[in-house]
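Sending over a structure as structure tokens; questions will come in a sec.
Excluded from the complex is one protein chain; the other protein chains are retained at their positions.
The letters A, B and C name the chains in turn, as written, and every chain counts its residues from 1.
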Amino acid sequence: MIVLNGGSSSGKSGISRCLKAILPRPWINLGVDDLIDRLPPSLTDSGSGVAFGQQGEVVLGAGWREVETAWTTGVAAMARAGARIIIDDVFLGGRTDQERLRAHLDGLEVLWVGVHCDPEIAAARETARGDRVPGMAAGQAEVVHKGVVYDVEVDTTHTESLHCARTIAQHVD
Amino acid sequence: MIVLNGGSSSGKSGISRCLKAILPRPWINLGVDDLIDRLPPSLTDSGSGVAFGQQGEVVLGAGWREVETAWTTGVAAMARAGARIIIDDVFLGGRTDQERLRAHLDGLEVLWVGVHCDPEIAAARETARGDRVPGMAAGQAEVVHKGVVYDVEVDTTHTESLHCARTIAQHVD
Amino acid sequence: MIVLNGGSSSGKSGISRCLKAILPRPWINLGVDDLIDRLPPSLTDSGSGVAFGQQGEVVLGAGWREVETAWTTGVAAMARAGARIIIDDVFLGGRTDQERLRAHLDGLEVLWVGVHCDPEIAAARETARGDRVPGMAAGQAEVVHKGVVYDVEVDTTHTESLHCARTIAQHVD
Partner (left out) sequence: MIVLNGGSSSGKSGISRCLKAILPRPWINLGVDDLIDRLPPSLTDSGSGVAFGQQGEVVLGAGWREVETAWTTGVAAMARAGARIIIDDVFLGGRTDQERLRAHLDGLEVLWVGVHCDPEIAAARETARGDRVPGMAAGQAEVVHKGVVYDVEVDTTHTESLHCARTIAQHVD
């Protein structure tokens, strides 16, 4: 299992697609955005699920935590059943989020990858993609790495996703 | 857990979105298409994964079976951990596929839903959406229901997704 | 030139895709949604362009009118230069909008098509697609046809897009 942690617009999705293209064995990717896309209106239009503030801040309610825990339990079960999974996550709570995820992945071989990006550059990419609430990239760029411990760290500020993926791939069997 | 089984363009996704909108408690949806979208190039460009023929036929290889089994194991684990999940599936193997899925969902409360649609109407909708290999809709419309046992059956030929969803919702707590 | 006028979720896009698939000569489609997708943030985030109200109402500002006039002038020029174009529009102003468009299309052979759909059914389809502001479908279903004069009228309430397209195609050389 590979866990990519980084802020919005830091380049996790691109790295994930490159990893799938270059790794010799088949990997699938699953991310927190996939779960958000599948939430019902009751969890996106109310305060109990996921909400995005005007400055791009993300507010998570009790309803989100409940479904996210079940989701993560299931993703861990997929990995235990033999699937090679790249998780694409945003540790808004930094180390606390890593510890919670680590507990779920107990017994699995996990490569923890930090995906860094200069906040200003991430914000520029957020403008260029045009499909995210402005402010998320800069707001998350550094806080998501607070206290998190990694096996590999890459930085997309001056390095292409494909090259970052090659660095990561060297740590994967 | 709700399992929607029907051919391509039979209306499963629309019913699934309606269920999420009308059911009082939060449900998420996960489907076979979600897994296909996450496969690596090595499983979509070769014979070992998923391939689409010129007449819309779907060919599944050993690589697909392996990852699908792990995926299903994980989805079942999500449900056991408390998530309410609508599965959107296409039983190309009819009853055999249902039995395999049933084994994975052991111990869970499952509502089996058959989503029917006249083959000609499904083919017409395939043309109207324009993003599927022509032929899939007609080819799958009837074969996916072969020998499958349902708790509820709906038919989208003359009934809107929202109305089908209301029928299904009456069987959900 | 074919002009399809109907409310949100009435089925215009599906009919348009079917027309492109069945008409013997090559047609392209262009619609008001294409222009909205290309607007800059300054026209979507302020009152001067296009804004969507909480009940699905659409508010058009002076900035929108200006760019829409130039856009329509250009689409008419494409048609005069030989392109076969299916326009997909929503006459929020009913007859007034038709007269304005008719003036732009002066000298061109135009087939005016009314795309009707029962408001309740259109609203059900809006829920099923899940990507529109709820309320648009019902709010626009009837008002867009007010005083508009058509060469052909179709109704998607009980008829598939492909069949509506076949009806329309009989009026096209």
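Basically, contacts are C-beta pairs under 8 Å (C-beta built on N, C-alpha and C of every residue); 3 or more make two chains touch, one makes a residue touch a chain.
Since we're looking at a predicted model, the values are computed, not measured.
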Quick check: which displayed chains does the absent chain contact? A, C
Which of C:S42, C:Q55 or C:T96 contacts the chain that the document leaves out: C:S42
Tell me which of C:V75, C:A122, C:A137 or C:I168 is the one touching the absent chain. C:V75
Subunit C residues touching the chain left out here are 20-21, 23, 25-30, 34-35, 38-43, 49, 63, 66-67, 69-71, 73-83
On subunit A, what residues meet the omitted chain? 11, 14-15, 17-18, 21, 121, 124-125, 127-130, 158, 160-163
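Everything below uses one rule, namely that only the chains that are shown with their structure count from here on.
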Rounded to the nearest whole Å, what is the centre-to-centre distance of subunit A and subunit B, using the mean of the C-alpha atoms as each centre? 27
Considering subunit C alone, which of its residues make contact with at least two other chains? none
